[in-house]
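As you look at this complex, bear in mind that one protein chain is not there, while each of the others sits in place.
Letters A and B mark the chains in the order given here, with residues in each chain numbered from 1 onward.
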Amino acid sequence: MNKGQLILSLIVTVLLVSCDSGNSTSLSAKSIIYCSEGSPASFNPQTITSGTSIDATSNQLYDRLLSFNPGDNDIKPALAKSWHVTRDGKMITFYLRKNVEFHQTEYFTPTRTFNADDVLFSFNRILDQNHEFNSVAGVQYPFFQSVNFSSLVYEVEKINEYTVRFKLNHSDSSFLSNLASDYSVIISAEYGKQLSQINLHHNIDLLPIGTGPFKLKEYRAGSFIRYYPHENYWREKVKIEQLIFDITPSNTSRLTKLLTGACDVIAYPIATEQIQKYSNLTLDAVTSLNVGYLGFNTQKPPFDNKLVRKAIAFAINKKAIIETIYAGKADMAKSILPKSSWAYDDSASEQVYSVETARILLHEAGYPNGFTMNIWAMPVQRAYNPDALTMAKLIQADLQKIGITVKIISGYEWEVFLNMVRLGEHQSVLLGWSADHPDPDNFLTPILSCDSAGKGSNNTQWCNKDFDQLLKDALQTANINQRKKYYAQALAIVAEEVPLLPIAHSKRYQARSTDVKGKLLNAFGGIDFRKVSKN
Amino acid sequence: MLTFTLRRINLLLITIFLLTLVSFSLNFLFPGDPLVNLSGRINPTPEQLLILSEQYQHNANFFIQYWTYLQHIFKGELGVSMASRLPINSEIINLLPATIELSMTALIIAMCIGIPIGFIAAINHKKITDNIILTIAMLGYSVPVFWLALVAILVFSIQLNWLPSAGQISLLYEIKHVTGIQFIDILLSDSEYKWQAFQNASSHIILPACVVALAPGTLFIRLARTAMLDVLETGYIRAAKAKGLSFTQIIYRHAIRNALINVIRHVGLQFANLMTLAMVTEVIFNWPGIGRWLIESIYQRDYTAIQAGLLVLSSFIFIVHILTDFIYAALNPLARDSKHGT
Partner (left out) sequence: MARNRIYQEEEFPSPLVQSWHYFRQNKVVMFGFGSFVFLFLLAIFSPVLTPYSSFENNLDHLLVPPAWDVNGDVSFLLGTDNLGRDMLSRLMHGASLTFGLSFVVVIISLLIGVFIGSISALTTGIKSIFLNHFLDVILSIPSLLLAIIIVAILGPGLGNTLWAIVLVLIPQFVHITKNAVKDEFSKDYVLASRLDGANSFRILSYSIFPNIIEKIIRQATLAQSAAILDIAALGFLGLGAPIPLPEWGAMLSNGLDLFYIAPWTVYLPGLAILFSVVATNLVGEGMRHALKQSKEN
């Protein structure tokens, strides 16, 4: 192209800019751009808990041994064709699917299909402290730590190429659900071997290889992720040629991109009522098992004092928060468990709003004149908390009434924020939890058990032996009524000790252009682009 | 010209010295361990700390430490970002070109529109056109740039749907990162959608570039107007008038050329201004440039990135400043004898 042509083309471009959308349809018809709210911390769900990372990786890149049936949330086969549980619940045998191919990419070419070695590799990495990939680049396995996986699983045994057996120390009624959750992905043992030879172990979580419907093409930190379809995917092949995660932390920018057509689907939309007015946009709402809460750092004064925590629980006007932040569309939380969980206890009493009681409690606790505290407000939107900053401002105003001065901390990037909170930098934090599977254990154990304290999911650092024992007892029985009783007792302890103040349970929203067809969200876990297509 | 060159090089060296000294001392001013701030390796083990201390000569006296720091900089080692754990020099190489592309485009727009309008105002001095132009110019440099960006998105992207609101190019197009200047990369790429990508990239740059260009553009109007008024009062213009040249001839043959030289003198200073406006604009337009990165680094308290980013950005601004000084001196022999500074 010579100089004259270049100048001419520039001029033409400037003149015809508004017409260019017509030319690119061929490309955009085959691609989906999803505007996500943040960068993934890792490309391996084993090592993370944040929903942002799960959305970006789990269902796109990987498969699990088991999966959930979207309709009734029953467990159904995935990479395991079938399975068998012994009567005492201590031995589970999986019969694996044959001819499942791993991704072929610029950095890895598989020579064999999926087999028992991959299952052993994936789980031994987590279980075996001496495994060469166990602590590569300092990773941890917060989900598995929170469910106490390593003390539960005694051994993973290879019976033959396509059969593996998990031997447990005791029976656990949530074990299969945990294996079907987004975290229990299968990674390639052959890839691990290759990395080990060239001594680049840390690439296992940065340049992912899985069996999932998409494979990684390009990732530019903080900017975008580009996925190509996996040509030899074992299930039905995907219908698009490109899947792009456009990382857009700003809520307004995401909506703007949706309105201007720069994104096909956006995560956590704001102004949901406004979106419904556009005929070319749809708003999806999915009931999700979640809870948004204000967590107290029980290791730091003044929140090591139960009375102070209680006082704050009385002083916060939850009803106003529901009206303002959730536009009245969420359920006010009585306890950590939402109504749709089977262990929900309707008889539990509701937290009352009473500034007077709060003042009295604060006086009893020895802070008649109040104190200064900080609230860390999560910087991203989540279903359980669409606007933590504004919520923090409301709480700030509420606590002002009982003489407590609140400093709001915000502005950190999401992964940095989670890391700082994990290290216990906060006094109190607005966060939440979305369940990975329907078992109530997935609520209580990760957010409040001793094992998960300070490891990523229990940010209150709270540890109560009685509470933990009740959770353990509940897991060892399969009798639902018995389990319900245990959970009710456990929740009574939480209500008395107030390590956190549950605020709301809400639906998960997502907005998309009407051109995009196919189901994207399930009740549990991250977004799934496997079945998506475009008109 | 020789003394002029020497003076400028001298100035450049002193400045670089001052800037590196400032950015070196920042490591001590920021909270936390200076070694960690310098290298960006958070939570180091004692062995790692020992190696770092060795690398940066941390136990030697201040001058040796500073000297080692300089050596690291000239080798292009700026440490790793505390937030993303990526090497900072590669991040800067990725991001700086996008900012340069945006500010250069904006500079061209500002000059191409601002200077002619300024001349028109000067030619119509004390007439209604002049007053209207001056009023618009005044409004132009009073508008807060972040607000202007938002209004521009609302009008041109949302309501009229003419121009895209975010990014450098639609992510549909897979353009390999070679130079970082998007337009050059597109021309170098072998994508089958090259032409569409080019169109798409140009439609993406128009809105942010115009927003960035507004304030400097109005300053160029004023500069050009003043320069032209000064030129029109000089002796040689009067002589040309006396010779009987028509007004258009005087303007085109003599006045514009001389007035332009005086405007060019200010381009360097305006470029610095432009870079700052571009930094703020990048945040709103999601432009993958160094400004957005630097501001995010401040949020994350990523001290390694802050000090390295500031060093690179201010050196870059200063180098451009000196380059325009050279261009001006080359065009205008009179300026070479001027005393230090401008």
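In the analysis below, a residue touches a chain if its C-beta (ideal position, glycine included) is under 8 Å from a C-beta of that chain, and two chains touch if they have at least 3 such contacts.
This is a predicted model, so every value here is computed, not measured.
From the set A:T109, A:T252, A:S354 or A:T514, the residue in touch with the chain omitted from the display is A:T252, counting the whole complex.
Residue B:V145 is the one among B:I73, B:A122 or B:V145 that touches the chain not shown.
Within the whole complex, the absent chain has one touching residue among A:A29, A:I159, A:A271 or A:L423, and that is A:A271. The chain not shown here is touched by just one of B:L86, B:L245 or B:I295, and that residue is B:I295. From the set B:L52, B:C210, B:I306 or B:A329, the residue in touch with the chain omitted from the display is B:I306, counting the whole complex.
Interface with the hidden chain, as seen from chain A, comprises residues 250-252, 255, 270-271, 273-274, 320, 323-324, 387, 389-390, 392-394, 396-397, 407-408, 410-411. For chain B, the residues in touch with the chain missing from this view are 11, 14-15, 18, 26, 29-30, 138-139, 141-147, 150-151, 154, 268-269, 272-273, 275-277, 279-280, 283, 294-295, 298-299, 301, 306, 310, 313-314, 317-318, 321, 340-342.
Convention: only the chains that are shown with their structure count from here on.
By the touch criterion given at the top, residues 1, 9-10, 13-14, 16-18, 20, 23-24, 27-28, 31, 33, 217-218, 220-224, 226, 242, 244, 246, 248, 250, 253, 256-257, 259-260, 262, 411-413, 416 of chain A touch chain B in their complex. The residues of chain B lying in touch with chain A in their complex are 83-84, 86, 94, 153, 157-158, 161-167, 170-174, 187, 193, 195-196, 198-200, 202-203, 206, 286, 288, 293, 296, 299-300.
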